[in-house]
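Omission of a single protein chain aside, the complex is shown with its protein chains in their original locations.
Chain lettering (A and B) follows the sequence in which the chains are written, and residue indices restart at 1 in each chain.
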Amino acid sequence: MSETLLDVKDLKVHYPVRTGGLVIGTYTPLKALDGVSFELKAGETLGVVGESGCGKSTLGRAVLQLLPATGGAVAWLGRALNDLDAKALKAERERMQIVFQDPLASLDPRMTAGDIIAEPLRNYRPHMSKAEMKAKVKDMMGRVGLHSTMINRYPHEFSGGQCQRIGIARAMILDPKLVVCDEPVSALDVSIRAQVVNLLMELQRAMNLAMIFISHDLSIVRHISHRVMVLYLGKTMEIAPRDALYAAPRHPYTQALLSAVPVPDPTIARARPRLALAGELPSPLNPPSGCVFRTRCPRATKVCAEVEPTRAQPGTGHDVWCHHWRESGLETKVAP
Amino acid sequence: MTQRILDISGLNVRFATEDGEVAAVSDVSLHVNKGECLGIVGESGCGKSQTFMAVMGLLAANGKTTGSARFGGIDLLKADERTLNTVRGNRLAMVFQDPMTSLTPHMRVGRQLTEVLERHRGMDAKAARAEAIAMMARVQIPEPERRFAMHPHELSGGLRQRIVLAMALLCGPELVIADEPTTALDVTVQALILDLMRELKEKHGTSFVLITHDLGVVAGLADRVAVMYAGRVVESAGVREIFAAPRHPYTKGLLACTPRLTDAPTAVLPTIPGQPPDLQKLPPGCSFHPRCAAVFDRCRAERPALAEGGTLNACFLNHTVAA
Partner (left out) sequence: MTSAHAAALDTAGDVEGRSLWQDAWRRLKRNRAALASMIILGVVAAVCLIGPYTLPWPYDAIDWDHVEAMPPNMELGHYLGTDSVGRDLLARTLVGGRVSLMVGVLATMVALFIGVTVGAVAGFVGGRVDQLLMRLVDLLYSVPLTFFVIILMVMFGRNFILMFLAIGAVEWLTMARIVRGQTLSLKSKEFIEAARASGGSTAGIILRHVVPNVLGVVIVYVTLTIPQVILLESFLSFLGLGVQEPFTSWGVLLNEGAAELEVNPQTLIVPAVFMTATLFCFNFLGDGLRDALDPKDR
């Protein structure tokens, strides 16, 4: 658990968006991700939560260099990934994989399950024989809980959960060290969700994987993560070890998110207080001054509009970006 | 004491496809009492949406229904298109998962609201505008006058869903059928929409059918819950009973595999093994038996009926008296 695999510093992804006139437009940067830093060790899972538009999917793709970063650095085993050329990047990418949200859309409909799972092998092990490849694919299918006799079937012949297993098998076949999971269970049914979460955790333990688990579902993130990062409008609000974040969240946004999670218990669901967020998500093209969360924050004061909060550390490994983190907010303990 | 405003009895929905007939809904009987919220829980393909699409007369062309669905003295399944049109959108409204599908993209949202009022309630333009803005305020849309003139794409997902809800409520419907109304929304927005629906139910006595896959959503809003699996209702009870003491193994499994913020994190989540069945090749006996931990011989041969046994459920384990 000691080796630092990934060191992300001040990562920024800005898209130029044309605004203004028809002919002479100006470009305003859309700050999808604006200065996010974290480290990841082997065997560790970082949960990334936030609402749509917070930059969590951008983060996963920027780490894997599937999207060009505007600024900051991604160091992989001590090597800077940002300035590698295409060939060197391809070599590094062998150990980093991604699992997507939509299980069916992430599989080529014209290819068989076997071909899909074997694709990374064809790219990285061009000399591997057909028979060897097939054996490896079949073995992998077994490990993700698919019948290896299904190797010649096409994606549309599988259920959603099985398609996601194919996607996971593809990500795992090269023995990666890092897997980014971008909402891997959001599109799945409740009864299948738990199966896939268990599978991911089992593979993580067996392969000592580092995992970035992106999700909007705070209950599942709590289950699977060692540390959790909360994003809002492309910025980190809070990052903390799992238990610290869920038991004593310091940022009002984290508190609001936690209080909004639906609880499958009628008594608690109807009785507990809720920290409602005022207003709408501001446009990322024109983020608020100072703290980006201030327009919806129940604790916002004058200072929030003027000064961008700096990092505060309420505990070991617990960072929060809020001027008012010391003030006790809503009692967020969800337990009765 | 309670008045049933919707009474579905023995509903079957069959789809004719190239590969044969699909039994989407089988022998479903449900009712909604006045002023209550009935939660329908199940996974994709369990028939929860199709049941109410059939009730609304909105099934795809290859769908066939049998049974009855009585709503205010009309059997909706047998009513002609004209009768249905006087009921739909007027006394019976529907809210879908994706608000974009129920809003016309090129029309201002205000106009979409006033159109309903002018058509169904014969209001003049001025009165309709006032009423529409009042309704937008009621569903807690901030600055309704400004939003009135906006197009759907200019609004956030949460606001769009509020517009759809406002549209559904315009004619003072007796029943609103909400099909996964918050699934496409963020958690904080979802919480606000659910609060809003609860308020509408409590203050204005609107009845709801809440179709969802999320037990958490049902827990906060529904009065009674029906759990569906493979086209059938497998358990039905009051919301507190079903969460405190579920009787059907499928309901138990669903509850167990939903992680909660209050549980201690465990290494392995409880699961329901296997996949939901293919509706064209349903297993004999109880449709859930291939995934059930408590299966015994009778489950494979005979289908349990929905009967009293702690709750109203379809499992032989709870029907010891009848067996």
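As a working rule, a residue touches a chain if its C-beta (ideal position, glycine included) is under 8 Å from a C-beta of that chain, and two chains touch if they have at least 3 such contacts.
Keep in mind it's a predicted model, so treat the numbers as computed, not measured.
**Q** Looking at A:7, A:39 or A:102, which makes contact with the chain not pictured?
**A** A:102
**Q** Per the definition of touch given earlier, which of A:29, A:71, A:145 or A:288 contacts the omitted chain?
**A** With A:29, A:71, A:145 or A:288 as choices, the missing chain is touched by A:145.
**Q** Looking at A:93, A:272 or A:296, which residue reaches the missing chain?
**A** Candidates A:93, A:272 or A:296; residue touching the omitted chain: A:93.
**Q** By the contact criterion defined above, which parts of chain A meet the unshown chain? Give residue numbers in ascending order.
**A** 61, 64, 66, 90, 93-94, 96-98, 100-102, 105-113, 119-120, 123-124, 138, 141-143, 145-154, 156-157, 167, 170, 199, 202
Throughout what follows, only the chains that are shown with their structure count from here on.
**Q** Just curious, how far off is chain B from chain A if you go by their C-alpha centres, in Å?
**A** 31
**Q** Under the stated contact criterion, what part of chain B meets chain A in this complex?
**A** My answer: residues 43-44, 142, 156-159, 186-192, 194-195, 213-220, 239-240, 243, 253-255, 257-262, 265-273, 275-276.
**Q** Hey, which residues of chain A end up touching chain B in the complex?
**A** Of all residues in chain A, those touching chain B are 51-52, 159-162, 189-195, 197-198, 201, 216, 218-220, 222-223, 242, 246, 256-270, 274, 276-277, 279-281, 334-336.
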